[in-house]
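Following this message is one structure expressed as structure tokens.
Some chains omitted; the rest stay in position.
The chains carry the letters A and B, assigned in the order they are written, with residues numbered from 1 in each.
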């Protein structure tokens, strides 16, 4: 069934001076829902940090949006949007008890759980240690206002 | 479509002495399903650790429960519960092959994947680096017994 058919390894390597880096990225989407490729911004953070080996956390700071890793393909993004609307429809807004608080974004709180709050990416030799198609996205499910993503990198 | 309209940064900063901290939090919910705000306990761990910059992992140690970040609003928690029951109903228990083992909690294993096992939270200046509404929850889907959450913090 399975085959672990090759391994490549850099083995263990010492880290001299530990550092941490923090930055907020801000977004404001004109539509309620959107997917935005934020890989270049995260790569810029990593370069600025000077960190060569470590972990890079990227998380939505809001609870109606996501950070996730997948493909930069508009057809797929359309499929995600249609699928999430099937799983957790925006309307009728009255179907959600949360919306009794005066909000209309209960569906966004549900969609965000499917797509996830955060990603943790390995940092190796000063780069995001990605597979061939991995790209980091901000997933907005209740936009039309200013919202934030946090980038936190630790390592050396 | 997108606008990265502001950035704030603390830049990279050196960490003098690296430390790690570990604690288990125990829970026993009287009902099969429950959502519990565990933010105060995680904040207490962080204070005790003395760690100022780093990463804080909080994960369910059981495979029928979740740790996730969202809103502390009872209407929303009701919506989550109803939605998860729609996506992965508890009954009839015979619909799941896992329940042939004598268990009746297959649905809990499914619900936990939607809500997630863990969160990783940035630690900045000795605090959980949260957006305005982020709170950490333990999500129980097969309770009525003692179960654990792990808090592990590394940094300096």
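By definition in this document, a contact is a pair of C-beta atoms (placed from the backbone, for glycine too) under 8 Å apart; a residue touches a chain by one contact, two chains touch by 3 or more.
What you see is a predicted model, and the numbers here were worked out from it, not measured in a lab.
Copy number for the full complex in this structure file, with 2 chains shown: 3.
We take it that only the chains that are shown with their structure count from here on.
Centre-to-centre separation between chain A and chain B, using Cα means, comes to 17 Å.
Put simply, chain A touches chain B in their complex at residues 17-30, 34, 36, 38, 41, 48-51, 55, 57, 59-63, 87-88, 96-101, 106, 109-110, 112-114, 116-118, 120, 138, 146, 148, 150, 152, 154.
Every residue of chain B that touches chain A in the complex is listed here, in rising order: 1-15, 18, 53-55, 68-71, 73, 75-76, 78-80, 83, 87, 114-116, 119-122, 124, 129-134, 154-156.
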